[in-house]
Structure formats: C-alpha cells, structure tokens
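Quick notes on the structure that follows.
Of the protein chains in this complex, one is absent; all others appear in place.
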Amino acid sequence: MSDLVKVTIDGITVEVENGTTILNAARQIGGDIVPPAMCYYSKLKGSGGKCRTCIVKVSKGSEKDPRPMPKLVASCRTTVMDGMEVLNITSPEVLEARAGVVEILLINHPLDCPVCDQAGECDLQNLGYEHGLQKTRYEFERRTFDRIDIGDKIQLHMNRCILCYRCVFTADQITNKRVHGILNRGDHSEISTYIQTAVDNDFSGNVIDVCPVGALTDRTFRFKNRVWFTKPVDAHRNCSHEKCNGKVTLWYKGEDVLRVTARKDQFGEVEDFICNECRFDKKKTADWTLEHPTHISETSVIASNHYETFKPLPVIKENLTLQEANQRELERSFKI
Amino acid sequence: MARKLLLEHINVPGINTLAVYREKGGYRAVEKALKTLTPEEIVEEVKKSGLRGRGGAGFPTGMKWSFLAKPEGVPRYLVCNGDESEPGTFKDRYLMTHIPHALIEGMIVSSFALGANTSYIYVRGEMMPQIRILERAIEEAKAAGWLGKNILGTGYDLELYVQPGGGAYICGEETALLESLEGKRGNPRIKPPFPAIAGLYGCPTVVNNVESIAAVVPIINDGGDEYAKIGIGRSTGTKLISASGNLVKPGVYEIELGLPVEEFIYSDEYCGGIANGKRLKATVAGGSSVPVLPANLTLKYANGDPRLMSYESLSEGGFATGTMMGSGGFIAFDEDQCMVRNTWNFARFYHHESCGQCSPCREGTGWMEKILHKLEHGHGTSADIDLLWDVQRKIEGNTICPLGDAAAWPVASAIRHFRDEFEWHVKEPMKSQSTNYGLANYANPIEKVVVAEEK
C-alpha cells in the first residue's frame, strides 16, 4: 500500500498521508470546507470526538468498499481511506446536524459575551455566528456554577465551559502533575479542582490558550480591555525554561502589554506552548524582542483595527537598546 | 414445555453450589472443551450456533470472537459484561444469583477459546450480593481445580476475577466498561479502534454479556448445530426474557426464540396476562432503549400477521411500526398507565445516566427531560411536542456511543405512536393531572393504526 491516499472532500481531491484524519485532510485543502473543531487539538493526544461540531458525511467509504458510512462521523477522529468521498458544506444534512450541535452547545451557555474576556477570539462565538440560529428554543433555566479562581493567575467560569477536555489533556500532557479534572457526570460535569487547589505549574497557563471559550481566562488580563482594541505583535525572548522557546504574541494597548499568549496558527491552535513566566511575568516591552504584527485573519473582529503596518512604539524610539534589538522592524517601518 | 438450556435446573435446591451443579452435569463443557477441542474449534461451534450477543446489540458472538487480534506476546482478555442496568432487564442478576457456576463454566470455556489467561466479570456495584455469590463460586471452582494453574492437567491457566462497578448505566457500553475496569470514569471510547484490537490495557479484548457467556455452555455440550436448530431464522437458541410491569406473573423466562408475543404475554406458562384484569395498552419489548409500541402493534405487524419474539420479527416494520429485541427486557403497560409520564421517566433516566462526554447527549437528554416534565405536568404547548421531536432527532446518530440513540428512540416512538395522548395533555392540562388518557384506540385492530410519517 502506498503511503499516500486520495480523499475527496466537497469535490476537492487531495492526496494525504495514510492515517490522516478527514479533518486534517480538509485542513490541507483549507478554506470554507474545513469543519469547525471545538474539542480537537492536533497538539493534544487523545483529544477530539466529543463536541461533534466537525461531523461530516462519508458518501463513499473507500475504493475497495464504496459503501457510505451509515451515520455522520466526527471528522477529527475518522481516518481517511483511499478513494473516500466526504461531504461537508455541500451536504444539507451535515449543515443541519451541525446547526443542531451548535444549538445544543449554547442551551446552557450564559451568552455573556458582552462581559466575557474571550469575546472577539472565541471559537464558540464564531461557531454560533456561522452555524447557529439567531434565537434559542430553550426556555428553561440555564445551568450555573460558581466562578472559581484556580490560583492567582487563572479564573474558571464553568458556566461558559463546553467540556471539550482540552485543558485536561493539556494538564496531563504538558504539565507534570494534573490537579484539575472533570468532576461529576452528564450535564452536571464540571472542570474543577475539588478542593480549591491552585493549578500551580510552570506550564499551567497554557490551559487558557487551549480553551475554545471563555471558561479559562487570564486573571492578569481580566476586564483590562476588549481584544479587538488591542494589537497583537509577535515577539520572543531567551527564555530560561528548557521546554519553552519564548515565542509569543504580545497584546498591546497603546504602550502597555496587556497580556501575553502563545502564538496561534490559522486554526486557532498554539504553535508552541509557553511557560508561565513568559505569560504572566514578562509584561514590559523591554522584556521582549519584537518581530512583527501578528497576522490576523481579515474575517476576525480583531483585524478591524488595521494595524498590520508596523508602527514602532514611542518607547522604542526613545530607548537605544530596544532600537538595536528591533532594528530590522524599524527599518521596515521607515520604508513604509 | 419449551426447551430450557440455561434455566433447566434453576429450581434444584443448592444449584448455586459446585456439588449440586456438578451432579446436574455442570462443568462437562469445560472437560469437553479443554480436553477434546482446540480454541479454533470452539469458536467454530459458537459460529455455527448462530448465537447473537444477548446484551442488546445482537451481534453474532462467534463473529465477534473471530475478530480478536492475536499478536504475539500480547495478553488477550475476556471481560464479561454484568453491568446489567437497562430498565426492564434483570435476567443476568437472576442467572448470577441462582446458577453462578453456569457463568463461571462459560467463562472458562470462552477464555480458553480466546486464549485469555486472565478474565474479569464486571458486575454493577449495586449487585454486591451477586458479587459475593460469584466470588464464593469462583473459590469453590478454584479449590476443585476448574480454575487456576494447569486446569485438568491440560496446561491451560486461567484466573477469574469479579470487578464491581460504581453505579453508572453507561458502563454497560463495552468501551465504557473497559475504562471503568481500568479505574477511570466510564466515558465510552471513540471507535475505532475496537476492543478486539485495543481493549483492556490496550490489549485485544472481547466483551460479552453474562447470558451470551452462559449460552456457550450448552453450545459446547450439545454442539453448535444442535443449538441452531432451536429458534427461528437467524434468531437461534433460547433467550432469557425479563418480564416486568403490569403482568400477572412478572419474572425471568427462558423462551425459544420465535415464540408468539401474544402467547408470551397471555399464556399461563409465561406471564399469565395483564394484572388485575386490566387490558394491555403498550409494551417495551427489549429494555427501555427500544421503541415503545402500542398493544396492537406489539401483538401483530402492520399487515396483521402475528409478531414473534425474535430479533427479526420484533424489528419487522422498522421504526415506523416495529421495535427491537434489545436485551430482552419486556415491560407491559396496562390501560391506566400514562405514556407521557413514562416517557418522561425514561428521559430522566437517560439524563441522569449520560456520561457528559459528547455534547448532543450531555445537553440534549436534559433538554428532553425538561420538555417532557413540562408536558406531563400540564404546562406544555403543541409546539413543545414538535420541539421534542426535533431535539431527539438532533441527538440520534450524532453521539459517540449508543446512549444517545437509546435516549432518543423511546421519545421518538412515544410521539410517533402516542401523539394523541401528548396532545391531550396540552389540550386538557387540568384533566391530565387527575385522570389518565386510558386505552384509547391503542389496542384496536391493526387497520386503524395510522403510521406516523418517518423523519
């Protein structure tokens, strides 16, 4: 068997490595046909399969066995077969089922976007916008939990959680000791630490980045600003932590770095996990070597501020060390 | 009298002890299997018998066994699923309570056939008495040399352990059961890989229901062909049916598959009819997860032919007019029962038991329960009935494991067949709180049944 297999998604054929999932094959094609993924995270082993937003229809199983699959399948956990044909946005059945999943994800969601720090970069917000209904048919009381602080840096709003399990996988795989997990079951399930233990670990802050909604947020950024008023700039520093490469995105408002996050790719996944020191303790421009404005998709609300031209901050103009460190960028800005 | 393979000696005093069980021919199958058959031959016999999984899905057991991967140097496991929790089903409890050695004998033969040297019987935690019974029986068997090292001098070793659950219906799903057995939350795994490839501790594993394992004993004793002669069509052998609800004689009955449903309900050999001289309104034929049917469709197909107790016959007519064999939990409802209330009760069950892993089931089961609660208590509107239909449709087929389907089907079938009663709750909210809808036309001759349109 050759190592490459052919798969056709919404009429577009692509050759991918054997063992690739439908979702990742779609990501190789890119564009609108990429199914949305709320729980799958390519960097976390075992993630996916739970939220059901990435469901697709397999209209032809493979060249050998062309029978269609009887049910819609989670594209993040279904591997492609040679000759497989998949329908995503060209199947009304898929779109209807996905709209159903979105509705169901939102019935107990507080819809508190106006006061949520995640608004503007929230996967659930985008998903609801693209696939959801404008009103809800749910008329019962929503499930609520108390807000809890897990440590002095992270806040958990369980009401907003969609139980994607990403933060649990992160704690399992990125940190060396997991202290939070899923308690209870069914729709009472909650992310918790049982007794209010601080999630205290060099890499614990990454749970904020992997959270697709506003359930885990950065307390140091809490209510500081709306993300679309801040300007992301890619930067790096020589981080002393062995597992952290110090490559981050700084979110500026004026001259202030309001928060630091890992860099994210076009599918919203972090490129590299970063340590807590970089994330929480280095909030001065002087700590960083700035690279360039972060590329933001033009469909994102964050892009509405047209900041993609690099405007050096006044502080750089005044500080010789910073000028040296950011020489290339400065030259570029002068050219513009 | 119908043939009894599993419950033949159920009334013999002391049958739960090894001595009496041996006297009645017990452990013959172990001797025959270990001394005269190869593992492949046993699998072949089970294949020939046509035995289908008794836990609910009805997948051919022999075929399931033949899928088991056999990589070198990797242990294989047999796990018996004794997490009986399906509302309406209590046959495994009955079997384990009264003839524990039948299960142990089946486990030894099956483990030998699959090449497993350690096997587990996972029993739901609430069945502590049964766990104690099984543990005692295992001790007895071990002391007599039926378990342990070098059984019957054949060189075959087997250790058998009973594992208690912790109280979760979802652990009846085989991969959730394996998770639970590994000491984790009972979240079903995403398949593939199937347990036959990567099951317990990542090793090839077969998970079988208690009754399926026990049925291996008569299959080995009499031969697969002999077993296949009993029953009808692809529904071979005998099946334990747990009968509950408003019946004169509820209990566990062993039937030959193919018995007419009418005979099962009304004959004195089985349930003896509906209790207190009432009339039958509806049945759930295979445990709460299968579609509920009105009395007329229970007894006859839409075309008027009699319905039989078999996998094929019960599902005749598909979801429009049929139901499923499931795990054989037969629940009868008399004319005084409210179908809305019962549907709400089942919906509450699935809401309570959803593991919460995937979103349609986690959120949808709760939503359905709330809508049904509203309807049952006289606050519903007819739009709620349509909404309920739509919500169940959003759950069905969109979940990791079959619990989503199991939650959706009872609701869908109740609306499909008893929509009149739901609407009556909307139109007569006060009356619906003090009286019930009664039998209505649900037992009328078949022609009058209007088949609700499929989705």
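When the chains are written out, they are named A and B in that same order, and each has its own residue count from 1.
Here is the rule we use: contacts are C-beta pairs under 8 Å (C-beta built on N, C-alpha and C of every residue); 3 or more make two chains touch, one makes a residue touch a chain.
As a working rule, contacts and distances are computed from a predicted model.
**Student:** Considering the UniProt annotation of the chain absent from this complex, which name among "Heme exporter protein B", "NADH dehydrogenase subunit E", "Peptide/nickel transport system ATP-binding protein" or "Spore coat associated protein CotJA" applies?
**Tutor:** "NADH dehydrogenase subunit E"
**Student:** Quick one: jot down which shown chains the absent chain touches.
**Tutor:** A, B
**Student:** Based on the whole complex, identify which of B:G88, B:G199, B:P218 or B:P294 touches the chain you can't see.
**Tutor:** Missing-chain contact among the listed residues: B:G88.
**Student:** Consider the whole complex, including the chain that is not shown, and state which of A:T13, A:N184 or A:Q327 touches that chain.
**Tutor:** A:N184
**Student:** For the chain left off this view, which of B:W65, B:F346, B:W389 or B:F422 is in contact with it?
**Tutor:** Here the residue in touch with the unshown chain is B:F346.
**Student:** Which one touches the absent chain: B:S110, B:S244, B:S413 or B:N436?
**Tutor:** Looking across B:S110, B:S244, B:S413 or B:N436, the contact with the absent chain belongs to B:S244.
**Student:** So one chain is hidden, and I want to know which residue out of B:N16, B:T61, B:N81 or B:Q163 touches that hidden chain in the complete assembly.
**Tutor:** Answering carefully, the residue with contact to the hidden chain is B:Q163.
**Student:** Over the whole complex, note the residues of chain A touching the chain we left out.
**Tutor:** Output for chain A: 145-146, 148, 177-185, 190, 192-196.
**Student:** Since one chain has been left out of the picture, which residues of chain B touch it in the full complex?
**Tutor:** Contacting residues on chain B, toward the hidden partner: 75, 84-90, 92-93, 118, 120, 124-129, 159, 161, 163-169, 180-186, 201, 242-246, 250-252, 284, 288, 329, 331, 333, 337, 341-342, 345-346, 349, 352-353, 355.
As a convention for this text, only the chains that are shown with their structure count from here on.
**Student:** Just curious, how far off is chain B from chain A if you go by their C-alpha centres, in Å?
**Tutor:** 42
**Student:** Tell me, which parts of chain A touch chain B in their complex?
**Tutor:** 48-52, 55, 71-72, 74, 77, 97, 100-101, 103-105, 107-108, 137-138, 140, 162-163, 165, 182, 184-189
**Student:** Please name which positions on chain B make contact with chain A in the complex.
**Tutor:** Touching chain A: residues 168, 185, 190, 351-360, 362-367, 370, 387, 393-394, 397-400 of chain B.
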